[in-house]
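The complex is shown incomplete by one protein chain, all other protein chains being positioned as in the whole.
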Amino acid sequence: MTDVNKTGVVVQPLASKTAGQLTRWERLLIILKRDWQLYLLLAPTIIWLLVFLYKPMYGLQIAFKDYSIFRGIVGSPWVGFEHFETLFNNDQFIRAIRNTIAISFISLCVGFPVPILLAIMFNEIVNQVFKRTAQTIVYLPHFISSVIIAGIVIAAFSPSSGIVNTFIKALGFDPVYFLTRPEWFRPIFIGTSIWQEAGFSSIVFLAAIAGVNPSLYESAVVDGASRWQMIWKITIPSILPTIIIMLIIRIGNMLEVSFEMIILLYQPATYEKADVINTFIYRQGIQGGQYDVAAAAGLFNAVVAFVLVITANSIARRYSKTSLW
Amino acid sequence: MANMNLYSRGDKVFVAANMFLVGLFTLSTLYPFIYIAAVSFSSGFQAAAGNVVIVPLDFTWAAYERVLSDNEFWRSYGNTFIYTIGGTIMSLLIIIPGSYALSRPHLKGRRFFNLMVAFTMWFNAGMIPFFLNMRDLGLLDSYFGIIIGFAVNGFNIILLRNFFEGIPESFEEAARMDGANDFQVLWKVYVPLSKPAIATITLFCLVSRWNGFFWAMILLKDEEKLPLQVYLRRIIVELTGDEEFTAAAMSAAFSVQTVTAAIIVCSIIPVLIVYPFIQKYFNKGILLGGVKE
Partner (left out) sequence: MSRVSLQNIVKCYGAVEVVHGIDLEVQPKEFVVLVGPSGCGKSTTLRMIAGLEEISDGALRIGERVVNNIAPKDRDVAMVFQNYALYPHLNVSENIAFGLRIRKTPKAEIAGTVAEVAEILGLTEYLDRRPADLSGGQRQRVAMGRAIVRHPEVFLFDEPLSNLDAKLRTQMRAEIKRLHKRLGVTSIYVTHDQVEAMTLADRIVVMRDGYIEQVGTPMELFNNPVNTFVAGFIGSPPMNQITADLIGGDDAPAAMMNGAKIALPKLEALRNSEGRKIVVGVRPEHISIAPTDGASAMSIDLDLIETLGSEALLHTTVSGVPFVAKAETHGSVAHLDDLGQLYIRPDLIRVFDADTGMVLDQKLAS
């Protein structure tokens, strides 16, 4: 299957054709021949995604089935929306939705401004050694496991031995068993998350501030502006786009309450304020073995989260051509 | 900016107040760690009575002696090392080649594969299907299950992919003209050029593996295979929550409080050791690699 081209040189048939004459399959063959190594490099990632993330999506069908371990995912009979009806008639699930929204909303209101504030404050520090030391310390809790953070919280708020109650007792009041009191759960949980994440979250805003053209500050100094005025007139307006993007992203991730921390901190006594959708799923599914109902709750959660994230991302994209992916 | 003489009096007050506030926040971040360390070195009596504030009272190594002589502690510590090292290596082996391939503009189907990665960040089947899948794969209660099951995450892939994309394509082209194939281009050119990004991802993997507890708690039933964090959770949440046990276990030398604190300290130490290395990359903006302009 060789032919002789114009110059009289014998070449392989593929090479003798000019590119425009190739069929679809020949093109594909050339690509595979050229890039097979690239596809080999890609294969583990794609296989992993299929096996560990996409296969479970197929398994989500049990949300519409009467699932039993013995019949398996495919063999279990369809029940339509029965589990969803069960869920929305379940006070605990409704409570979990309410708690999820409440906790995210309060975290957002209280927690969102803190990293911005921190970043601005860090930026105003003149002494570089002090600044770097402070940053190092403030970023640290982000890298500590939630078990340890929870351990520290439990130790600090213990009614008999905790430092918090030591102070309360010293002031002449009765000790409070904080972690069994529903009204204290949210303040403690949200306070802990701010303590753990505010420092690290400030990095994004610090980077934004670092991107501000220094000549803006220099000309402000020449114009006689005070530090305070520079924050309001230069720093904040300059990082406003970043703030808005982060806010949108944060709202998109509303449902992503750090439930691992909640599992560590909550107790039956505080469920009424602490139980969120994911902890509900954990108890129903993993602990209670009601896989189908729990999967239905998970699907509800995932779909709402998906809509929120996609909406937030497209708004963010439109707003500034910046997006998270 | 560093010339303080240029500052007006109002500005000096402002700078000082700001420094004070930042200092306060920093101390409040630091204090819980100091508190726990102090408790861990105090006597069981002082700790249980809630007398420890900043410095250890009745300094003693008793809690550490108790912890370090506990077989379960060492076993779970060892397990955590296996999960951390094994998991990180597994992650890198999958993520580095995958991200590289995804970063090549001439890869046919690139958009589709990238969407496949991104989609996992938008939509997640959730806890139950993931758990059932692990069970169906026979990965419950196995070291390998923990190591492979959490090897990849979309964020790390995107971070590394963006870094690879930022390397001028002429590096690949030059290597290609020199006769390198894709494996060689990746291994001899792109990996050495991406050391900072790979180091960042390695550290991310190490830290998240070291700290992970939720799935280990769910997937592992065999005591022999539990990692440190699950062991820790049992001590912290299950024992300290129980006030009666606390009272009963109190002894002069150590108490549940001091033992717990000692375990916490022991488990933070490795994080503190790698922390300076992580810090190195904060300012390089690599952490923001996920945010694409």
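Just so it is clear, A and B label the chains in written order, and each chain counts residues from 1 on its own.
Following the convention adopted for this analysis, contacts are C-beta pairs under 8 Å (C-beta built on N, C-alpha and C of every residue); 3 or more make two chains touch, one makes a residue touch a chain.
Everything numeric in this text was worked out from a predicted model, so none of it was measured.
*Asks:* One chain isn't shown here. Among B:75, B:110, B:135 or B:176, which residue touches it?
*Replies:* Only one listed residue reaches the unshown chain, and that is B:176.
*Asks:* Residues of chain B in contact with the chain that isn't shown?
*Replies:* 168, 170-171, 173-180, 184, 188-189, 192-193, 195
Here, only the chains that are shown with their structure count from here on.
*Asks:* Where the centres are mean C-alpha positions, what is the separation of chain A from chain B, in Å?
*Replies:* Centres of chain A and chain B (C-alpha means) sit 15 Å apart.
*Asks:* State the interface residues of chain B toward chain A in the complex, per the touch definition above.
*Replies:* 1-2, 4, 6-8, 10-11, 14-15, 18-19, 21-23, 25-26, 28-30, 32-33, 35-36, 39, 47-53, 93-95, 97-102, 104, 106-108, 113, 116-118, 120-133, 136-137, 148-149, 151-152, 154, 157-158, 181-183, 186, 207, 210-214, 218, 229, 232-233, 236-237, 240-241, 243, 246-247, 255, 257, 260-261, 264, 267-268, 271, 275, 278-279, 282, 285, 287-288, 290-293
*Asks:* Considering the complex alone, what residue numbers of chain A touch chain B?
*Replies:* Per the stated touch rule, the residues are 31, 35, 37-39, 41-42, 44-46, 48-49, 51-57, 59-60, 62, 73, 118, 121-122, 124-127, 130, 133-141, 143-148, 150-152, 154-156, 158-163, 165-166, 169, 179, 195, 199, 203-204, 207, 217, 221, 226-228, 260, 263-264, 267, 278, 281-282, 285-286, 291, 294-295, 298-299, 301-302, 305-306, 309-310, 313, 321-325.
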